[in-house]
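Have a look at the structure that comes next, please.
A single protein chain has been omitted; all remaining protein chains appear in their positions.
This part shows chain A:
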Amino acid sequence: MEELYKEINERFSKFLLKLEEKDCPVITVKREGFLDFIEFLKDFGFKHLIDLCGVDYLNYKPEKKEERFEVVYHLYNFEKRALIRVKVPIPESDCWQYSLTFLWETSNWFERECWDMFGIKFKGHPDLRRLLMPEDWEGFPLRKDYPLYLEEDKEWKGYKELKRKTKGEHS
């Protein structure tokens, strides 16, 4: 891992925001240099993309986070048996991130889910549409300002229609 830190500090010092050692190395990079950085990591041996997810830091700002969203990547190196976490802060006003579909096919659905749940757009994604929620759903459910229970008039229209139909049959 020493080599990795050295290379990162040498080549990506411009884009590097933070390098910490928690339960695994945690690297926070700027969105601008992200694509080069992740390509470098893949060539370095981090071939297995375990996970890609979004996090919404709306009211909770640990370590003086400035941006609202964060996209978190977990990568694994088979040869060195090393796990690494890469974080990219995403501002709310300019809510997009680069897609990784050209490097990993598995990131396709992860990114679709992230768009579905947080409304973070992925630039360069071939087929960005909703995955788990219905296609005509409004809002992004995993955002912190999205309520757990929706008010009755804000319910999904498919569900409203279903309720209307069943009521009509029984009355």
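Keep this in mind: a contact is a pair of C-beta atoms (placed from the backbone, for glycine too) under 8 Å apart; a residue touches a chain by one contact, two chains touch by 3 or more; residues count from 1.
Assume contacts and distances are computed from a predicted model.
Q: Name the chain not shown, per its UniProt record: "NADH-quinone oxidoreductase subunit D", "V-type ATP synthase subunit K", "Multiple sugar transport system ATP-binding protein" or "Peptide ABC transporter permease"?
A: Options "NADH-quinone oxidoreductase subunit D", "V-type ATP synthase subunit K", "Multiple sugar transport system ATP-binding protein" or "Peptide ABC transporter permease" narrow down to "NADH-quinone oxidoreductase subunit D" for the missing chain.
Q: Just one of A:19, A:35, A:95 or A:131 touches the chain that is missing; which is it?
A: Answer from the full complex: A:131 touches the omitted chain.
Q: Footprint of the hidden chain on chain A, which residues?
A: Its contact residues with the unshown chain are 22-24, 47-51, 53, 55-56, 60, 62, 72, 74, 78, 81, 83, 85, 104-106, 108-109, 117, 129, 131-135, 141-142, 148.
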